[in-house]
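First comes the structure, then the notes that go with it.
Showing subunit A:
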Amino acid sequence: MVLTEDGSLSEDSWRHLGDDEALPESDAVTVSFARWKKANGELHARNGKLGLRLPNDAPPEEVAPDLGRFDLIVLHFPKFTDGRAYSQARLLRARYGYKGELRASGNVLRDQLLFMRRCGFNSFVVDERAVREDWAKAFGEFDVFYQGAADSRPWVMRQRMKNAQ
Partner candidate 1 sequence: MYRYDDFDHRFVDERVAQYRDQVRRRLAGQLTEDEFRPLRLMNGLYLQLHAYMLRIAIPYGMLNATKLRKLAHITRKYDRGYGHFTTRQNLQLHWIKLEDTPDILAELASVEMHAIQTSGNSFRNTTTDPFAGVAADEIEDPRPYAEIIRQWATLHPEFSFLPRKFKIAVSSSKEDRAAVKMHDLGLYLRRNEQGEVGFEVLVGGGLGRTPYLAQTIKPFVARRDLLSYLEAALRVYNRYGRRDNLYKSRIKILVHSLGVAKFTEEVEAEWLASDREAVALPDTYVSEIASAFTPPSYNRAPWDEAAVQRAIASDKAFARWMKNNVFPHKVPGHAVVTISLKEVGKTPGDCSAEQMDLVAELADELSFGEARVAYEQNLVLPHVRREALYGLWKRLDAAGLGSSNIGQVTDIICCPGLDYCGLATARSIPVAQRIARHMAEKEDLVGKFNIKISGCINACGHHHLGHIGLLGVDKNGEEVYQITLGGDAGNNAAIGTIIGPAVKSDDVTRAIDTLIGVYTNLRQGEETFPETYRRVGTAPFKEALYGPH
Partner candidate 2 sequence: MQLVTGNRLRDGAVVYFAGAGRWSPEIGAALLVENDKAEALLAEAQQGPAPLPAVGIELIEATREAGHIRPVSLRERIRAFGPTTGPMAHHRASETARARS
């Protein structure tokens, strides 16, 4: 199931292709980083939407020039305590200007959702607990933030300076 930033849950409409699976003409598919690096041309000469799955040690710099080609990028948390994808997300959004869907996958748990959202993720692969336990509430747990990130929420320094004027 995929949770989106507005709190709605839906079935995943994307197909996530293994490296040896044939590329369908028009479905929305994601391919692995390894496959994309090898087979650039074939991937872009088709009708369907294209997405990219990055391992959490893949340098965002490498995909930066081609971000416009992707409607979805999937980043990965092998364990929720491995926070490398937070930096990847923030760089993709804030430095390289990625505008498509940025999805968190792997060990995605309720108590990290707000951190993920702030780093620029706008969709999250979750299990059925997300329904039972209303994980969408996590997005609203704080409305005060002490630092800027990759979302548009103003942070405290900006708000204080505005108030001081």
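Per the selection procedure, all candidates are chains of the complex that A comes from, given by their letters.
FYI, a contact is a pair of C-beta atoms (placed from the backbone, for glycine too) under 8 Å apart; a residue touches a chain by one contact, two chains touch by 3 or more; residues count from 1.
Bear in mind that the values here come from a model prediction, so they are computed numbers and not experimental data.
Although all of 1 or 2 belong to the complex, subunit A touches just one of them, candidate 1.
Interface of subunit A with candidate 1 (complex): residues 57, 80-84, 86-87, 90, 94-95, 109, 111-112, 114-116, 118-119, 129, 133, 141-149, 156-157, 159-161, 164.
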